[in-house]
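All protein chains but one are shown at their positions in the complex.
As written, the chains take the letters A, B and C, and residue 1 is the first residue of each chain.
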Amino acid sequence: MAGNSIGKRFSVTTFGESHGAALGAIVDGCPPGLALTEADLQGDLDRRRPGSSRYTTARREPDQVKILSGVFEGKTTGTSIGLLIENTDQRSKDYSAIAELFRPGHADYTYHHKYGNRDYRGGGRSSARETAMRVAAGAIAKKYLRQACGIEIRACIDQLGPIRASKFQWDTVEQNPFFFPDPDGLERLDEFMRELKKAGDSVGAKVRVEATGLPVGLGEPVFDRLDADLAHALMGINAAKAVSIGDGFEVVNQRGSEHRDEMHPDGFASNHAGGVLGGLSSGQPLVAEVAFKPTSSIMVPGQSIDVHGKPVEMVTRGRHDPCVGIRAVPIVEAMVAIVLMDHLLRHKAQCGDVQVDTPVLPMRD
Amino acid sequence: MAGNSIGKRFSVTTFGESHGAALGAIVDGCPPGLALTEADLQGDLDRRRPGSSRYTTARREPDQVKILSGVFEGKTTGTSIGLLIENTDQRSKDYSAIAELFRPGHADYTYHHKYGNRDYRGGGRSSARETAMRVAAGAIAKKYLRQACGIEIRACIDQLGPIRASKFQWDTVEQNPFFFPDPDGLERLDEFMRELKKAGDSVGAKVRVEATGLPVGLGEPVFDRLDADLAHALMGINAAKAVSIGDGFEVVNQRGSEHRDEMHPDGFASNHAGGVLGGLSSGQPLVAEVAFKPTSSIMVPGQSIDVHGKPVEMVTRGRHDPCVGIRAVPIVEAMVAIVLMDHLLRHKAQCGDVQVDTPVLPMRD
Amino acid sequence: MAGNSIGKRFSVTTFGESHGAALGAIVDGCPPGLALTEADLQGDLDRRRPGSSRYTTARREPDQVKILSGVFEGKTTGTSIGLLIENTDQRSKDYSAIAELFRPGHADYTYHHKYGNRDYRGGGRSSARETAMRVAAGAIAKKYLRQACGIEIRACIDQLGPIRASKFQWDTVEQNPFFFPDPDGLERLDEFMRELKKAGDSVGAKVRVEATGLPVGLGEPVFDRLDADLAHALMGINAAKAVSIGDGFEVVNQRGSEHRDEMHPDGFASNHAGGVLGGLSSGQPLVAEVAFKPTSSIMVPGQSIDVHGKPVEMVTRGRHDPCVGIRAVPIVEAMVAIVLMDHLLRHKAQCGDVQVDTPVLPMRD
Partner (left out) sequence: MAGNSIGKRFSVTTFGESHGAALGAIVDGCPPGLALTEADLQGDLDRRRPGSSRYTTARREPDQVKILSGVFEGKTTGTSIGLLIENTDQRSKDYSAIAELFRPGHADYTYHHKYGNRDYRGGGRSSARETAMRVAAGAIAKKYLRQACGIEIRACIDQLGPIRASKFQWDTVEQNPFFFPDPDGLERLDEFMRELKKAGDSVGAKVRVEATGLPVGLGEPVFDRLDADLAHALMGINAAKAVSIGDGFEVVNQRGSEHRDEMHPDGFASNHAGGVLGGLSSGQPLVAEVAFKPTSSIMVPGQSIDVHGKPVEMVTRGRHDPCVGIRAVPIVEAMVAIVLMDHLLRHKAQCGDVQVDTPVLPMRD
């Protein structure tokens, strides 16, 4: 597979360009018998959709997903699930001016050199629009994980530019347009974004994701460790530049006596590991963070070149997010769900019959 | 493949436990005609080998690698390359005491629950000893990349505990036992490590890796982006907890106008991207960083449980690294080499015939 | 991938049930720059379509394929190609009577036990309707192989029931509804099929496929030999029961001195091998044959059971082919094209730079 697939047992293959006729995905390996309707997918698609607030792009993408196969009488059949979203608001004319230009910091230059033949409309395949299909596919995994195993996945914006969450009130995350868990920071955030938009500039963000309810042992040593596959899935989201598990880069200055999570008969005493030991889930909450760069499509003029190597000054017009990290929240959840689902099935294949007497440790309060 | 393989076109599959009979690997997909001898692999194996300084474990592992197939009359034949290192210094008796215990922060607990039947001798398959085979396989990729494309890969310790390199003198990296690029910090490092060893504790480290000479366009959208596959390969190294590309987590507080690397007819003006745009190599130097946690095998007593759930106090005896990050330097290089090699061949398969008139940009001085 | 994908570098993933909303496929890995329109795919789809003669099913399936992505300004971009055929003539009511029955010789019984939740309408995913997508995807491969390498693929009915082609006039194959290469047998064929239809029965057939213009060396030892991958692809077509290369089962009674194809400076003297030596293409014409069983959906009553294990007498009503082998002709071509395309790209990846002085042998006249 040339890069458009992820997952070995629960796999997702996608197609579609920003301004093409449609986006689609094939989800393969879903166990039969899961109750599934289009409404199960639409919720997360709506969370990802731009235009829901004044801080995301003004494009209107109803993103109505259709399930074309693999579901019969309301339940999955075990055959491949075809998903489709037709593109309705394409406005290709916005982009004709940049057909021969390379936006700095964008995929224009690299796609041009790799493929020669590039769909320049709205970024084509490199557009974040492609991630809609990940969200739809991830929603299937999310539902299965919740129903079959009690696994719950949730993400939020941990930091946006200079503004960092100082507490995590998860119940407030869905109540503001920034997926921000700290109600006290909302006013500052709002002000910051307003200024940013006025400046025509963009900013980075950090997304935090947690998954609870994992059994012990998901992941496959030595290359397909759970953390390695999570890193692959999360770094593969548009604009991602860093991924960490548990304490992440802070471990560099930790001592072993400080980092290790002590174990007591009543549970783990801490979670520096972020839920992964030796590449396998430990039963502690899975905790990961992803850094998203500021989008390169901004109105601040910048120096670049065209396809002939001539210098040009670039100003991106059109509709763009000042902070792509915000909309990445449901995408991060979806990618985590896809990886967990894949490893759950892989684990069943090889170790489904393993039984040990040893108790599974909870997290201590 | 249940986790022991990496790479789709240039692939590496490994086996072997810390105290088993041998470690081995099969390298598949290497182009024919590459001059290759065991000496080409031994250099990096020696760099990884413990016991070369007083700061790494005292185990003596000569790590003599044998090439068992795939090379004929000094050149690769295009068939699968079998590699073998026999284990000679196994001392299994050191480990019998911990057969029923879980070291906190270690893979003991997760392997036990996943597989039921765990080789507890020296960590078994979860031991860092397994990475010797990655280094051997990576050396093949390194040689091909250098000879066929002029790609060079190098890594060093960027930070160890509180001590950070304040300059990068690459020519000094191989001249000290820490792979440290800043000669001015060596004395502090030496002192810090001495104290650490005395305390029986361990510490984390950050490795920085760079690759130069990459063509534009390596990587496959959308899931197998070059940065995603690098994140997978690097996070899959024992003890890795975070991976970043280019500016990494610093992008969270950057603006788009600051982050984007402007392009001029004479080259890129900066390299915040770290050599990857839209998931494809840009021709800028590839820059990545990996955080390694402090090893959990320390002599500072810690609370844990045994396989029956009873509380125990753990003190790891035996021979262990106070900083596993140091030996990770050649492993990081090897994993980067394997990923680049894989994507070079994948690129040839699909885009080998693409030709564009547009010039390839160098980095500006 | 749970079975719905084929190919490693040029890969095809499909979805869709006989009576679902649509059929679809994602073709990944196609090189950029190939001129491609829906018309390029429609030709083979029309050849496969039922209802074109009185000997295939009376279902009307216009099978209008849409290309939803991966093509820009008339050329492939190198990104994944989304294909879609909407189902228009579904008549689900025809099938409600068999929801709880197992047709003997059909996939009903095995799908029921494997998945529990079975789409019984028209065979669901097990219907030959699914192969429309293989034909569409194969047409892309066919076009690339022809344009980039001069490879031509053609198939015909070699035998249908007792009637065997005694000569191969390839130019007549497309001029009769049986893809039969021997004009002298057409009258017998026509009569035979008329009788068969009257009897409400079905019959088997043998398809012969040839590919010319192959370079030497396609295929990968030792498991992914060209003949092994062809066998996989051809045996994976609905109703296939046997696959042979070259002389096939006749080799059992051949001697080595008789079977081997002698080589002379002006070419191969014979082609018992069918174009494959040591699992790699030899440059001789590739020759394979596939046996297709008679369809099990017939009007002759037969004994079976229902989902409760009770005995039932089955008579399949609805619209069915008396000889599914006929429509398999374009499917066989498509599967051969997909395998050759995949191996062509794999060969480029690893051996694209190999050069030898030795001349490539043609077939002797």
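Things worth noting here:
By definition in this document, contacts are C-beta pairs under 8 Å (C-beta built on N, C-alpha and C of every residue); 3 or more make two chains touch, one makes a residue touch a chain.
In this text, all values refer to a predicted model and were calculated from it rather than measured experimentally.
Among C:V27, C:A240 or C:L286, only C:A240 touches the chain that is left out of the view.
Among the residues C:E130, C:D182, C:E210 or C:E333, only C:E130 touches the chain that is left out of the figure. The chain not shown here is touched by just one of C:F102, C:Y144 or C:F179, and that residue is C:F102.
Residue C:I305 is the one among C:A148, C:L186, C:I305 or C:M363 that touches the chain not shown.
Within the complete assembly, residues 1-5, 7-11, 13-17, 20-24, 26, 28-29, 32-33, 66, 68-70, 72-73, 75-82, 84, 114-119, 124-125 of chain B touch the chain that is not shown.
Contact between chain A and the unshown chain involves residues 8-9, 29-33, 78-79, 148, 221, 345-346, 348-354. Although one chain is hidden here, its contacts on chain C can still be listed: residues 1-6, 8, 14, 102, 104-116, 125-126, 130, 159-162, 196, 201-206, 216-217, 219-225, 227-236, 238, 240-265, 269, 272-274, 277-282, 289, 291-298, 300, 302-305, 307-311, 325, 346-347, 350-351, 354-361.
Following the convention adopted for this analysis, only the chains that are shown with their structure count from here on.
Nearest to the global CA centroid, when each chain is reduced to the mean of its CA atoms, is chain A. For the pair chain A and chain B, the distance between mean C-alpha positions equals 25 Å.
With touch defined as above, residues shared between interfaces to two or more other chains in chain A number as follows: 1-5, 8, 14, 114-116, 125.
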